[in-house]
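What follows is a single structure, written as structure tokens, with notes after it.
Missing here: one protein chain of the complex. Every other protein chain is in place.
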Amino acid sequence: MVGVMGPGEGATPDENIMAFDLGKAIAKEGWVTLTGGRSFGVMDAVMKGARDADGLTIGILPTETEKGASENAQIRIVTGMNSGRNYLCVLSSHVVVVLGMAAGTASEVALAIKANKKVILLNQDEVTIRFFKNIGSYKVLVATTVEETIKHIKEYLAVQQRY
Amino acid sequence: MVGVMGPGEGATPDENIMAFDLGKAIAKEGWVTLTGGRSFGVMDAVMKGARDADGLTIGILPTETEKGASENAQIRIVTGMNSGRNYLCVLSSHVVVVLGMAAGTASEVALAIKANKKVILLNQDEVTIRFFKNIGSYKVLVATTVEETIKHIKEYLAVQQRY
Amino acid sequence: MVGVMGPGEGATPDENIMAFDLGKAIAKEGWVTLTGGRSFGVMDAVMKGARDADGLTIGILPTETEKGASENAQIRIVTGMNSGRNYLCVLSSHVVVVLGMAAGTASEVALAIKANKKVILLNQDEVTIRFFKNIGSYKVLVATTVEETIKHIKEYLAVQQRY
Partner (left out) sequence: MVGVMGPGEGATPDENIMAFDLGKAIAKEGWVTLTGGRSFGVMDAVMKGARDADGLTIGILPTETEKGASENAQIRIVTGMNSGRNYLCVLSSHVVVVLGMAAGTASEVALAIKANKKVILLNQDEVTIRFFKNIGSYKVLVATTVEETIKHIKEYLAVQQRY
């Protein structure tokens, strides 16, 4: 279960393209893609990519109903908790990949570090990397490409041996 | 997505047997089985039945980690919310089936009615049926067998037309 | 901290009058009144009564902002969790009093029993009493007047000795 966290409406076109490629790569490895489930930005694009490669996708929705869910989210967990659901996205992921940055995304990175999850910062700027390295030290890895991200995850899973 | 709610440790052998049969019947219809995800009682038995018929199972766990999850829960949503997760079980289900009764289960029936979900009381006693009919009226259906339960769900889905 | 649970919009005039008297009686004992915080029904009336006797009131709101909060809720905990906040109302109360009945209220009684709280059913019908006695046994007390309710709470606190 790979959680991919990133902005919704505020995502850039480049982030959405990379998210699509990331979703495809995750699905090709046979992993499940988990996101915040809404029909915008990185969440939507990564699940679209995963579906394109026949992967399973899970969306953990902030809303009280399925309204607003991405059609690319096959399994929809409805929380009614608004941004409180960010904590659940993180706890349910075995590894967290972060692509793009916004307030909600930042809360997910911080909660992931707090919950002792491995976090991969994909294509982030220097300030973001330094900030999260300061609070998360060895739990935080850095990648600039999808390939590097998949490699990090594989190495982590190899160490865990329990997947 | 059919949510099946019922006691954990306190479930009777008869409830567990019926839960196993219910899980098989749900899976044979091609529906997903959703439960509270723990390795005890109705939750565990219904997912075991669903797996036996190659169905997909989802467990929404009360814990902060996967520890204590049923091995029959294929997809595990980790909430760290204790009984607060009961609300999520209910919101994420399209129909809620209730088998056996305990305090946690009763909270799920009540929250399901509150969230306007269709609830099927399977094999419940007269007091339980009257209580939930009083607060839920037409949203609450009654069944005494697995077959009757599946029939209720099919009729409901036919009306909804959106599944 | 005495939690008073009951219907919002659906409360009857008689329930609201009794809730007002209950709030006054709780405040006169020097106890804090905790409710779901909205500006309707039992929640609102009990806090109005408590304020009338200069008691402190706490409202645990389902919403993401304070909009919709009762003006009688002095301290407002904003959860953004919708009915998920029912669990918090119950956990934060030392004793739970239930006046009137609806789906949300029923979920609070059940969650209170699950969390091993003492629950006092005030002025409930026979079916309701029998249902909750079945799942909560000794944790569930019955009262028909405000005075009897206060007496139950005092006896419980005397046993607890830690308040």
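Every chain is named by a letter (A, B and C) in the order it is written, and numbering of its residues begins at 1.
Assume a contact is a pair of C-beta atoms (placed from the backbone, for glycine too) under 8 Å apart; a residue touches a chain by one contact, two chains touch by 3 or more.
Since the structure is predicted, the reported quantities are computational estimates derived from the model, not experimental observations.
Which of C:28, C:76 or C:151 touches the hidden chain is settled by the complete complex: it is C:76.
Among A:53, A:110, A:142 or A:157, the one in contact with the hidden chain is A:110. The missing chain lies against subunit A, touching residues 81-84, 86-88, 101-107, 109-111, 113-115, 127-128, 130-131, 134-136.
Even with one chain removed from view, subunit B keeps its contact list with that chain: residues 64, 79-84. The set of subunit C residues touching the chain not shown comprises 1, 32, 58, 60, 64-65, 75-81, 87-88, 91-92, 115.
One rule holds for everything that comes next: only the chains that are shown with their structure count from here on.
Comparing mean CA positions across the assembly, the chain most remote from subunit C is A.
Measuring from the averaged C-alpha position of subunit A to that of subunit C gives a distance of 40 Å. Counting only residues that touch two or more partner chains, subunit C has 81-84.
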